[in-house]
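See below for the structure under consideration.
Of the protein chains in this complex, one is absent; all others appear in place.
Labels A, B and C are assigned to the chains in the order they are written; within every chain, residues are numbered from 1.
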Amino acid sequence: MSKATFRLDKADRSLMQRLFEPPAVGKMSPVASLLAYALLAAWSLVVLFPIYWVVITSFKDAAAVNQGPFYVPFLDFEPTLDAWRAQFTSDPYCDVPSIARQIGLLAYNSFAFIVSPVVTLQPMEPQICKIFLAFTNSIVVSIAATGICVAVGAMAAYALARIQYQPKIGNVAIFVGLIVLIIIATSYAGVPWWLASSIALALFFFLARTLGRRFVLSLGNGDILFWIISQRILPPIVVVIPIYIMFQEVRLLDTHLALILVYAVANLPIVVWLMRDFFVSLPIELEESAQLDGASRFRIFWEVVLPLTRPGLAATTLLTLILNWNEYLFAVFLAYAKVQTMPIMVAAKNAGEKGVLWWEMSAVIVIMIIPVILMAILLTRFISKGVLMGAVKG
Amino acid sequence: MPNAGADVRPGGTPAGILQRESWGEWLDRHSRTFFIAPAVVLILIFAIFPTFYSIVFALSRVRFTGEGLKFRLVWFQNFAKQFLGNDQVHFLGKVGAMSWVGTLFFAAVIVAMVWWLYRCTRVTSWVGMIGRLISAAMAIFVAWIIGGTLLSGNPIGTLLTTLFYVVVGCALQFVIGTGLAFLCSQPISGKNFFRVIFFIPLMITPLGVGYAMKMVADITKGPFQPLFGAATVDAWVWSADPWAARIVMMICDSWQWIPFIFITMLAALENVPRDHVEAAQVDGASGIQIFKEIVWPQIVPVAVTVLLIRMIEAFKIVDLPNIMTGGGPGSSTESMTLHSMYIWRANDVGTSAAVAYLLLLLTVVTCASFFNYVVLGQLRRARV
Amino acid sequence: MPAGSPKVPVKFDKVQKYFGPVKVLEQFDLDVAPGEFLVLLGASGSGKTTALRILSGLETATAGRVVIGERDVTNILPKYRDVSMVFQSYALYPHKTVAENIGFPLKVRRVAKAEMDSAIREAAAQVQLGELLDRYPRELSGGQRQRVALARAIIRRPSVFLMDEPLSNLDAKLRGYMRAELKHMQQAFGITTIYVTHDQIEAMTLAHRVAILDKGVLQQLATPAEIYNDPANLFVAQFIGSPPMNIVRGSLEGRHFLTNGARIDSPAGGQMDKAILGVRPEDCAVVAPEDGVLKGVIYTTELIGDHTLVTVEIGDDKLTVKAPKDINGNQGDTVGVALRREHLYVFDATTGQRIR
Partner (left out) sequence: MSIYKKSLCALSAAVALGAFSGVSMAGEFDGVTVNILTRPGYVIAGRLAERGKEFEAATGGKIVVTEVPFAEIFPKIQNDWSTGTNAIDVGVFAAGWGVELDSAGLLEDLTPYVEKDTKLDLNDIAPYFRDFGQKIGGKTKLLMVDGDFQMVYYRKDVLEKAGLQPPKTWDQYLEVASKIHGQDMNGDGSGDYGSCIFKKRNAQSYFAIQTVAASYVQTHGTAEGFHFDAKTMKPIVNNEAWKKAFEVYKETGKYGPPEELNMDIGDTRGLFKAGRCGLLIEWGDPGTLQLDPDAAKVKGLIYAVGAVGSTEVLDRATGKLVPVTKESAPYAVDGINYAPFAAFGGWAGAINAKIDQKKKDAAYAFLSYMNQAAQSNVDVTIGATGYNPYRLSQLASTDLWVKAGMPKELAENYLGAINGALNNPNMASDMKIPGAQKYTGVILDTELARYLAGEITVDEALKNIEAGWEEVTEDFGRDSQIAAQALALGTPGN
């Protein structure tokens, strides 16, 4: 029997230990905490400096920008508001009465948008203040897209969490075959697209009903989930051109609907992925008891499940809203005039002839960043509660 | 007592219990499909269909005419152009005669791949083997290009530039992000303040980040102008030197994406059970030993998942190179997405779709291999 | 038997602990003799775990001193206190095998591989884990996991064992078996052990002495027998024993306790108009109404197996009486209750203090 006692006997705390060892559990040693604060402060400087630089550039004028770097307003240079004023004066239609008129128009449009499902909005008054148009477009598009995306995504996530699906691999193969046929027909054989797709759809249901019976191999929920989430891997550049052509066919280019649908699909994988983990972590007994009380699946989803995942839902909605607000690539391809969003506005500011108007561009960037930073602060409150934790572990 | 004489409602059974089904009940009966249908339909129309449609573009030359688009099927000419034609230098880089370093590296990679494949034959089914063969083929091809261009002093093309952004970028971002997360998980006051601040860059529009970084990195008028000395006539400039431009591009991209890794790793660190850490402390482990032995093994599964997600996003980099250097001195900072976008601008839709498809292929193979051999490996080993 | 490991006393000296404004431990004084098995007993939130954590170093005392052996360890890291602890959740490292878990304390001390392996095998043998060494914690049962935690604690022969309700997650049968194992092992090693639990049976069976805590205040420190038979106050009296001690309110005059019209001669004298008489169910008996000291109506009868518990309602008090299993009282009968005089306890109703 080994009698050696393995003991860390301890002389009084040497200087080294007093410096490098935490005095007690739950505290940090002086050197460690000093180092930690130094690094954290350094990194927050790295994070905040570019934002600070953009903000002060928006208060500079041409001379202040070109004559070399000035760092501190009031000390190095006289801040002026003309970059901000220019946003609203350079465009002849940005004076207050016309903006009031346009707000009225937007109110009317959003009312029309909600009431009548026909979604191509009444064209805004033709000559419109560019910055105002871009801002409202961005708001309308990102809110609508987030709404659709979260609604559809949450339903799909709930379905994948609770309902078992076994789509037959055979049927999937037929469907893919039909898609290829449609494409070949439309692009090479010149068949109008709606004719080709309706025939294909009819053919698919017919084949699925008859042939589908005999297929044995089937996919499970896991495969469907992986398929939805793997859409995230698809680089947007691959699909942008075909989507552009598709919208052209149906005359929907440069409309809010086009952007809303595309943005919704772009962020669907994230919503499904995040929401599925919230639904899976819910105790199933609650739903089963509601089922026993005779509630329909929709009612259960609406009244039992959603309220329970409110924090998760809020975090996902905010995240999607921010991602939609920042989208640029799709907007470049699909938005021409009427639907220009904020990112396009910033890009357009770049190609000035008289040298890049850094001050005006900074002003537009600041206008664009403010709502995002507010949303980000809200979002961290959710994330800090480990709301997104489930998803990452999944 | 059921009233025997109940009148039989049309369509109702004699027992008069099953009335006509209200549309609500019908909807509920089919709720199986209605829940998932919208998502599936949307993805089919706006993701799957365009992906196939894009194949048609990649396989043909497209001309804009009065009556819409004219497709001329040329099969794989657009793709071949990237590898053989005059675009080869633009896409792969100048694959000249390989220096001895290049050949050494290339040979080493081949040997490693063959040995890895041999070792796997006993482990997986034939499907697994096919997957491994594809990954190995891709790895050898990339190694050949690296050997031919990078290690033999020739300029690299957009393929390697994209890989540089992805591999080196993600590694740098992972190390800094995890370090920051570790710092923030320590018992220091003001943690929430740092958490909010560090989160903001991720949320700013990439476009805004691009311009902000262009301003900050501007040698002549930007904030670092004093560092580069009074703009002497022949001062060194990062935007003129290919590798410097790539590194500056990667640093700016990291500025935006480090917060993503920071937030997720912080969540992982804070989810390691308190008991384990305390038990280790009582057992006499020092801070470093606790992290190495107890905390790190438990967050590795989350770490590899986060890294995979970040890699998927990294492949899509387009805003920064486009704004800051318009593809950089020559085409040195051009990512594949940008390469495809510039070609689209010249309305050469065929080649643009071809390059986009090559990017899709590269992304899928790299991410799938990373997922199968690293992520699943970690998850299986650390069966928590 | 592994003789020779030094037995070490432990001392809490006026320890106080605040969590912000909340006072969790109040002037806590405790002297643990070397090699003693002391149980800290109390309901949840009584501060027993906090006391243990302060001893282990995972919490620091707001005031007062903690001494292990002759060293004041109040502000010293856990690793220098030479204590080992078994957590309620066992705190096993999921990514390490059983052997790695048990050997971890030695690994961090950079003990040579060979020596570590033999120590691991030896510790595992002591807790009958011999053949599970390369399994992962998730593959073990509750009992096995608990024993791994135990092995990890004993492997380095610490000066003090700390145990935080280690048996609470086990099923009843396994808990009984493990209690015996624990007691035997502690006697064998003779290492000073401080065991925290809310289960009084564990306290009674395992402890040399029991320290009962309530809301951060030490109620009584005594051997199990004393706390059962000689409770220092009403709290201890009611806390120990199941079913708990009956209490009857009334007044104390001289040597007699007046309640519900009955005069019971009490073991303690004194003049108190608000007093409480305590009697354990096994010290009462159901007798005919006329010759019982107290008279009441049978409220319910519960057959436990080897005995029956009869609840008698007297005025607005209820007395639980332990009666033989074949008693034939039905609900509603009036009966008398006889009390054994030497097992009566009188308490001051206001302070709860025992009146001797």
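Here, a contact is a pair of C-beta atoms (placed from the backbone, for glycine too) under 8 Å apart; a residue touches a chain by one contact, two chains touch by 3 or more.
As the structure is a prediction and not an experimental result, all values here were calculated from the model.
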Touching partners, among the displayed chains, of the absent chain: A, B
Candidate in contact with the missing chain, chosen from A:A24, A:L39, A:V55 or A:L105: A:L105
Residue among B:Q173, B:T205 or B:S332 touching the omitted chain: B:S332
Among B:W23, B:F64, B:W100 or B:W126, the residue in touch with the chain that has been omitted: B:F64
Residue of B:T162, B:T178, B:S239 or B:S254 touching the missing chain in the full complex: B:S239
For chain B, the residues touching the chain missing from this view: 61, 63-66, 68-69, 85-86, 89-90, 94, 155, 219-220, 230-237, 239-240, 242, 325-332, 342-348
Contact set of chain A toward the excluded chain (per top definition): 62-63, 66-67, 90-92, 100-105, 107-108, 125-127, 130, 244, 248, 251, 253-254, 332, 336-338, 340, 344, 347-357
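Everything below uses one rule, namely that only the chains that are shown with their structure count from here on.
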Interchain centroid distance [CA atoms averaged], chain B/chain C, Å: 58
Distance from chain B to chain A - Cα centre to Cα centre, in angstrom: 16
Residues of chain C whose C-beta touches two or more other chains: 57-58, 77-79, 105, 109
Set of chain A residues in contact with two or more other chains: 8, 21-22, 25-26
Chain C residues touching chain B - in the complex, by the definition given at the top: 56-58, 77-79, 83-85, 87, 89, 91, 93-95, 104-105, 107-109, 136, 138, 152, 162
Of all residues in chain A, those that touch chain B in their complex: 8, 21-22, 25-28, 32-33, 36-37, 39-40, 43-44, 46-51, 53-54, 57, 65-69, 71, 152-153, 155-156, 158-160, 163, 165, 176, 179-180, 183-184, 187-188, 224, 228, 231-239, 241-243, 245-246, 261-262, 264-265, 268, 272, 296-298, 301, 322, 325-326, 328-329, 342-343, 346-347, 350, 358, 361-362, 365, 368-369, 372-373, 375-377, 379-380, 383-384, 386, 388-389, 392-394
Chain B to chain C touching residues, read off their complex: 273, 275-276, 278-286, 289, 293-294, 297-298, 382-384
